[in-house]
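Here is the structure we will look at, set down as structure tokens.
Every protein chain except one is present and positioned as in the full complex.
Right, subunit A next:
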Amino acid sequence: MLRLLFVLVPAIHAQLCQPDAENAFKVRLSIRTALGDKAYVWDTNEEYLFKAMVAFSMRKVPNRETTEISHVLLCNVTQRVSFWFVVTDPSKNHTLPAVEIESAIRMNRNRINNAFFLNDQSLEFLKIPTTLAPPTDPSVPIWIIIFGVIFCIVIVAVVLLILSGIRERRRKSKEPSEADDTEDKCENTITIENGIPCDPLDTKGGHINDAFMTEDERLTPL
């Protein structure tokens, strides 16, 4: 009778843990992608650690504090590395509901990831969505700070330029006579550039083009 039981138990175990079985979850690891050269080989010891982590997570759930490592069953381990697992109750006759397992895994996801040096993308529990980290929003967005700096600098510079312009104008209005004399001198010089003497048109003493002059005299002055 007992021998029958010993034969039946692994068979029952095999039935409990199957791909797409009820309350079974598929896990997929991408160790080489995550760790590169420092990747470790996935062997039975790693599987034991995995079972331990799942059992640990389940022990945190109320009413499930007596979960043992032997209650976690793994099957269909592939080279990928991927496998299915279920968690059985102490009687080892049926599996625990998926909802409990899911919530337990989600609570302890970080510890499970860290045990294997992996993250949410390289240690995937298919069908268990990851809780996304809330974005780290600084109290004042960075763009406002830099905008404030630039805007203040620009306003200060504009004000400085306007003030210096006002000061220059006040200075210029105090010395009008000297400026006129220099302008008079400039107009009477004859410049020669490129070998061509070019006479600037000078209303005071320059050349007068007769062709235009006659028109002006004929007509009413403006």
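Throughout what follows, a residue touches a chain if its C-beta (ideal position, glycine included) is under 8 Å from a C-beta of that chain, and two chains touch if they have at least 3 such contacts; residues count from 1.
Operating definition for what follows: contacts and distances are computed from a predicted model.
Think of the chain that is not pictured: of "Proteasome subunit beta", "Transporter", "pyridoxal 5'-phosphate synthase (glutamine hydrolyzing)" or "Integrator complex subunit 4", UniProt labels it "Transporter". Touching the chain that is not shown, out of A:78, A:91 or A:139: A:78 (per the contact rule at the top). Counting over the whole complex, subunit A has residues 28-33, 78-82, 129, 131-132, 134-135, 142-143, 146-147, 150-151, 154-155, 157-158, 161-162, 165-166, 169, 179-180, 183, 191, 193-196, 198-201, 207, 209, 212, 215, 219-220, 222 touching the chain that is not drawn.
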